[in-house]
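First comes the structure, then the notes that go with it.
A protein chain is absent from this complex, but the other protein chains hold their places.
Up next is subunit A:
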Amino acid sequence: MTPMTEEQQSLAVANPKMTARDVKVFYGEKQAIKGVSIDVDMDHVTAFIGPSGCGKSTFLRTLNRMNDTVASARVEGTITLDGEDIYAPSMDVVQLRARVGMVFQKPNPFPKSIYENIAYGPRIHGLAAGKADMDVIVEKSLRRAGLWDEVKDRLNDSGTALSGGQQQRLCIGRAIAVEPEVILMDEPCSALDPIATAKIEELIHELRGRYGIVIVTHNMQQAARVSQRTAFFHLGELVEYGVTSDIFTNPRQERTKDYITGRYG
């Protein structure tokens, strides 16, 4: 097992929501993640940065077992949610993905009404006692996603009729609706214009503290803006993990420095 460096230990959080220890991911023979250890908590947004193919998205997907859907993928090491091993046979994966929600690069609302996009998850998880109860959940989720004021008068319109940025906030609202503990975001703004991006970033800021948030981004300025902890991945390794302002002003590792200053490759 790769021991955590002194610096990582000092960054280890008092109340980790999720912990990953010596996580390795293989796609067939090829090793995509080479022993990554990191903590995620509710108080800090964690950003994963690194060049394409560095493993940041692969690692993100281990946190709610999205890699299970890839037949050749194999995960070693330990990942826990509230101390519970999420790869244990007893873990209900559907339940896990409600607790650890995910928002993807391209907004992918269901081809249903705005209301139904939010209500779908709570309904299958049995979170609402009736219509009135569901209305409350829908409104609360859309408010938290910063979308309520824009859509409250047209909840029956199709979710796909919204603008890209609104669709992405709808997807965040959909994740929020099932009361997750952690939200994973895989390049949530890469398909959005700067205004829509700023709204998502503001939303991330508001959601911090209520949920553990991990965001994968190619946009380093975005990582700098939204996160308090940054992890730099390269060739499947966690090269450096630290306080975001330290990483962007004084990275310890040469590879981190070259990447964030635009000298990579």
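Keep this in mind: a contact is a pair of C-beta atoms (placed from the backbone, for glycine too) under 8 Å apart; a residue touches a chain by one contact, two chains touch by 3 or more; residues count from 1.
In the analysis below, contacts and distances are computed from a predicted model.
Novice: What does the UniProt entry say the missing chain is called, choosing from "Branched-chain amino acid ABC transporter permease", "C-type cytochrome", "FAD-binding oxidoreductase" or "Phosphate-specific transport system accessory protein PhoU"?
Specialist: For the chain missing from the view, the UniProt record says "Phosphate-specific transport system accessory protein PhoU".
Novice: In the complete assembly, which of A:Arg154, A:Arg210 or A:Arg263 touches the absent chain?
Specialist: A:Arg263
Novice: Touching the absent chain: which residues on subunit A qualify?
Specialist: The list for subunit A reads 220-221, 224, 248-251, 256-258, 260-265.
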